[in-house]
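See structure below.
Missing here: one protein chain of the complex. Every other protein chain is in place.
Every chain is named by a letter (A, B and C) in the order it is written, and numbering of its residues begins at 1.
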Amino acid sequence: MTHRASQPTDIHAYLADLEDIPGTRVFTAARARQGYHLNQFAMSLMKPENRARFKADERGYLDEWAITPEAKKAVLARDYNALLDLGGNIYFFSKLFSTDGIAFAEAVSTMTDMPWPDYRQMMINGGRSPEGVRSIREKR
Amino acid sequence: MTHRASQPTDIHAYLADLEDIPGTRVFTAARARQGYHLNQFAMSLMKPENRARFKADERGYLDEWAITPEAKKAVLARDYNALLDLGGNIYFFSKLFSTDGIAFAEAVSTMTDMPWPDYRQMMINGGRSPEGVRSIREKR
Amino acid sequence: MARLTAGVASSHVPLMGVAHDQKKDRDDYFGPIFAGYDWTRQWEKEQKPDVVILVYNDHASAFDMKIIPTFAIGCGEHYKPADEGWGPRAVPDVIGHPDLAWHIAQSLVLDEFDMTIVNEMDVDHGLTVPLSMMFGDVAEWPVKVIPLAVNVVTYPPPTGNRCWALGEAIARAVASFPEDLNVQIWGTGGMSHQLQGPRAGLINRAWDNMFLDGLVGDSDHLRHIPHIEYLRETGSEGIEMVMWLIMRGALGKTTRCLHRHYHVPCSNTAIGHMVLEPQP
Partner (left out) sequence: MARLTAGVASSHVPLMGVAHDQKKDRDDYFGPIFAGYDWTRQWEKEQKPDVVILVYNDHASAFDMKIIPTFAIGCGEHYKPADEGWGPRAVPDVIGHPDLAWHIAQSLVLDEFDMTIVNEMDVDHGLTVPLSMMFGDVAEWPVKVIPLAVNVVTYPPPTGNRCWALGEAIARAVASFPEDLNVQIWGTGGMSHQLQGPRAGLINRAWDNMFLDGLVGDSDHLRHIPHIEYLRETGSEGIEMVMWLIMRGALGKTTRCLHRHYHVPCSNTAIGHMVLEPQP
């Protein structure tokens, strides 16, 4: 009757694996906690009145939130890789893409080493191959 | 690997049993749906400003909620058995006991056939026996 | 008795909703994407399902950081399209089926699934885009919808095995609902995509097609794929495919494929779409 999960449940090994993917920040509890207010700020942009206030005074709007100066700087610069490093999550920050009126894929491309037209062409050509970017430690 | 629960899960038999207890309305989905706005009204009394507004004009406050005339009448009369029949739940309505400044047990006693002092004495004497009130169909 | 008659899998990329809403769905870019849904639109017209159990994930729209349910079942009367930052989509409100939804919710809890019941929420592109893909431009959705929101945003999401088992339990619950209803279950999200970081744009055509193959027939090997494999092989957002396993689990031991569609790209994503029938 004792319930056991279908797979090993060592959370430490599980979390270690999540950090082993090149160029990827998986939204773990650690990141969710670090980025809590940063993500709540992004989510507040779901209300049109908040979008209007943010657009009118980005800095002033950001100052209403319990987020670090570093995070505010990254928001103002739309530096999405920096925001990921600070616990930002892409689904929350998609509200900022939309507020900016920028296409999702174009916003995403700013996190890669490619300009938007090149990124767009890569996608049309079939996307980025997983070859070599599956695992840092296994180099595959 | 297929997951199965520890006990039979025939929801129809399960729900039928819940209706077999004398003098008891178990808070099933059917009651939760019927009493939805009634319970949300009661819960609104967790805010002091709402309690003040309700106390100042009970009828007017009730009219702000999507609840039936019958339910409003039962609230105004503090007829808790009627409220249970209309899908009210006692944990939600405990906010109304508190707003009225009445003790939980005294409010509960109004649903029985005993005046409060008699109910209180019954509890001090060890409470109501389960004998004869376990099951309607089994008469035990 | 209610009958679970079919399973539908589909990506739910927001850009498909945009293309649909702006009537760009037959241009050079979107034409090949939408063409793969023409068969299904015709088939749905013939099938006339009464209810769709629509498995999707909320993309930080109804649920923020304050509360994160693993499995949330919508038991409400109706749901409005969410404002995801550019105003809500101009599509019909989604009408629920509280009778069947509460029946399933109650059955699942007895069956030892730890459901969260939700009565009021807005629904985002994860739910409304598949409706547009399957039904096109309509004044009202031709089905009632039971939203089943799965956490695939904050780690860990539920295991593939747990998702499959949830599907099996949903099938048992549907089969014990007394009203005669034609019920479909849809699994949405995926296929390979990564929306973040220097690795964004990852697509894995071979893996996606292995996954599509695995949904057909009587094997249940897909339920055992660990999260890390989705992440490594299909990008950080490919994990959405665990939601397809809820649909697959609900279809029972064996399935037959009625329709299959795969296209790269739509925005950052590989589009996958499949229609399955349970085989007795």
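Here is the rule we go by: contacts are C-beta pairs under 8 Å (C-beta built on N, C-alpha and C of every residue); 3 or more make two chains touch, one makes a residue touch a chain.
Remember, it's a predicted structure, so these values are computed and weren't measured experimentally.
Looking at the complete complex, one finds that the omitted chain is in touch with A, B, C.
Within the whole complex, the absent chain has one touching residue among C:126, C:156 or C:249, and that is C:156.
Annotation for chain C: contacts to the undisplayed chain at residues 65-72, 106, 109-110, 112-121, 154-159, 161-162, 165.
Where chain B meets the missing chain, the touching residues are 5-7, 14, 17-18, 21-29, 32, 36, 39-40, 42-43, 45-48, 51, 80-81, 84, 89-92, 94-99, 101, 103-105, 108-109, 111-113, 119, 122-124, 126-130, 133-135.
Even with one chain removed from view, chain A keeps its contact list with that chain: residues 1-7, 9-12, 14-15, 28-29, 33, 36.
As a convention for this text, only the chains that are shown with their structure count from here on.
One simple way to say how far apart two chains are is to compare their mean CA positions; for chain B and chain C this gives 38 Å. Chain A and chain B, compared by their mean Cα positions, are separated by 46 Å.
Measuring from the averaged C-alpha position of chain A to that of chain C gives a distance of 23 Å.
Counting partner chains per residue, chain B has residues 1, 6 touching two or more of them. Taken residue by residue, chain C touches two or more other chains at 161, 223, whereas all remaining positions touch fewer.
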